[in-house]
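One chain of protein is taken out of this complex; the other chains stay put.
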Amino acid sequence: MAIHQPSTLSEACALLATHNRGSDRDLAPSPLVPIAGGTDLYTHWPQRPDEHAKSYLDLSGIEELRAVRWRNDSLTLGALVTYWRLIQDRTCWSALPMLVQAARQVGAVQIQTRGTWAGNIANASPAADGVPVMMAYDAVVELVSSEGREEIPLADFYQGYKQMRMRPDQLIRSIRIPRRSFLFQRFEKVGSRNAQAITKVGVAIARSGAGWRVVANSVAPTVCRCPTIEALLDDKVTVRGPDDLATALSQDIAPIDDIRSTARYRRRVLARLLYFALRESCSAFE
Amino acid sequence: MADPMTALNLRINGEERRVLSPTHHTLLEVLREECSLTGTKHGCELGECGVCTVLVDGQPVLSCLVLAAEVEECAIETVEGMQRGNELHPLQSTFADLGAAQCGYCTPGILLTAQALIADNPQPSDGEIREALSGNLCRCTGYHKIIEAVRWAAALERGEADAKPPSEALYGSPLPRISPPSAQEEDPRQEKG
Partner (left out) sequence: MKRFEGLEKLTGRTLFIDDLPLENCLWGATVRSPAARGTIRQVRVPNHLEGSGLVLVDHRDLPGPNVVSLITDDWPILAAETVRHRYEPVMLVAAESRAAARRAAAQIEVVVDPLPAALDFRQTPTAEQIQVGDDNVLKQLKIERGEVDEALAAAPIVVEGEYETGAQEHVYLEPQGMAAWLDGEVVVVHGSLQCPYYVESALTRALDLPAERVRVIQAATGGGFGGKEDFPSIVAIHAALLAIKAQRPIKLIYDRGEDMAATTKRHPAWIRHRTGLSEEGQILAHDIEVVLDGGAYVTLSPVVLSRGMIHAAGPYACDHVRIRGRAMMTNSVPFGAFRGFGAPQTLFAIERHMDVIAKQIGVDPVKLRRLNLLTDGQATATGQVIDDGTDRQQVLSRALDLSRFTYKRSQHTAFNAEHAYLRRGIGLACFFHGAGFTGSGERAMKSLLHVAGLADGRVEVLSASTEIGQGTTTIFTQIAADQLRLDPEQILIAQPDTWRVPDNGPTVASRTTMVVGRLIERACDNLRERVGLDAAATGTELQAALVAWHEEHPDEELLGSARYQQPPGIEWDDETYRGDAYSAYGWATYVAEVEVDLRTYTARVIDFVAVQEIGKVLNETLARGQIQGGVVQGIGWALLEECRWQEGGMANHQLTNYIIPTSDDVPSIRVAFLENPYPHGGQGAKGIGELPLDGPAPAIFNAVAAATGVDPRVLPLVPERLMELIEQ
């Protein structure tokens, strides 16, 4: 095992350029796996000797990635910002409360102190709790490499299960979240117990001048926006009960049976969570 | 095939330690194997049970989910460092007084998580204690004694020397009993949540 511990971003990008460039992969040294928190990476670590043979890029020494920047119109989170950091940020409780709600439900405090928002994005789990709230807030992912920077809306970032619009030589540098005034926002997570549970089904809902955003997790190969539901809300279609939403939802999600729950449960519960949440805010809901 | 080794400078319980360990060793492995600090327990290696919790720069961290190499610059605290000289940490003494350590395997992790909680939040509500400890599984106590002990220790840390836990939680104090036939009245102490 080799761990590279750069102290600047350009150093990190240079290392990635050397190790992770696709074209001359055969000649290059083994590709580097970036670490930003590591709470997903290290599970069952001692039992995975193959992983020990790989090379890693520990980002924890890059100070600039720790920054939390509040501006009038946005919040920018460096790639090393942890859940705990935002739980402790009173501005966040009022300005972007779903971030705090989601953060408090990622594992427990021991995970929250290490786990990062950027790591949650890059781990690309369909059950990620941080991703749906960021996506509902229209977050934009800033990627860097030695070739430059690029920005991708989080909503467009995933292309399939664990498939991201991100090259192996790119790093997430920051996440920018626009500040808006919200008419409604709600995060619901259903795990198999009150705390420290992996999400069986979850949803983040936001309504602002930009329209409705409905983002669900654990119901598709990636965390996903629900455009049919969003359209139904924008069009103020009359909804008489959860079943009315279930039909629309079926175009947006593709849940499966797995060790944590069933597709049937996920469909029903998502429809019910949406219905009872939206009923508080939408006159079209009866 | 020998594992690559790394020399690490770690600051554990205020003491500088230089250890040579396989590069891939987690902080848990380094604490237990290289430093012989076995108060930090080995539980699930999955980040679910909390028995390996230590403090890194004052924050609770699962030592099974962090490489020792990543915390070289940090202050690491383990249960072995909780005592203040010959004095028990208030959490240790309230846990003793309330019998909040049963089998004891989850105890070191819980003590450290609680220590971070009351340092950060001197007057935690029961709800805050429950949330803070929700990453530390306990299979013996049903958690109530632990929550009471944390609440009491927080009061002691605030300087409320005469703070007392609910009387039913203390050793030797009688639990409400039924003395037939006058059992109709409710004991007001029983109404607490």
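As written, the chain order gives the labels A and B, with residue 1 at the start of each chain.
Definition applied: contacts are C-beta pairs under 8 Å (C-beta built on N, C-alpha and C of every residue); 3 or more make two chains touch, one makes a residue touch a chain.
Everything numeric here is computed off the predicted structure, so don't read it as measured data.
Q: Looking beyond the chains shown, say which of A:Ile198, A:Cys224, A:Ile253 or A:Cys282 touches the absent one.
A: Per the contact definition at the top, the residue touching the missing chain is A:Ile198.
Q: Pick out the residues on chain A that sit against the missing chain.
A: 44, 46-47, 49, 108, 190, 192-198, 259-262, 264-265, 268-269, 272-273, 276, 279
Q: Please identify, in ascending order, the residues of chain B that touch the omitted chain?
A: The missing chain touches chain B at positions 32, 36-46, 48-49, 51, 78-80, 82-83, 88, 92, 95-99, 101-108, 111, 129-131, 133-147, 168-178, 180-181, 183-184, 186, 190, 192-193.
In this section, only the chains that are shown with their structure count from here on.
Q: At what distance in angstrom does the C-alpha mean of chain B lie from that of chain A?
A: The separation of the two C-alpha centroids amounts to 30 Å.
Q: Please output the residues of chain A touching chain B within their complex, sorted ascending.
A: 1-3, 5, 35, 38-39, 42-47, 51-52, 58, 60, 84, 104, 107-111, 113-114, 194-196
Q: Could you please specify the touching residues of chain B with respect to chain A in the complex?
A: 3-4, 6, 22-24, 26, 29, 45-48, 50, 53, 56, 59-62, 64-67, 69-70, 113, 116-117, 130-136
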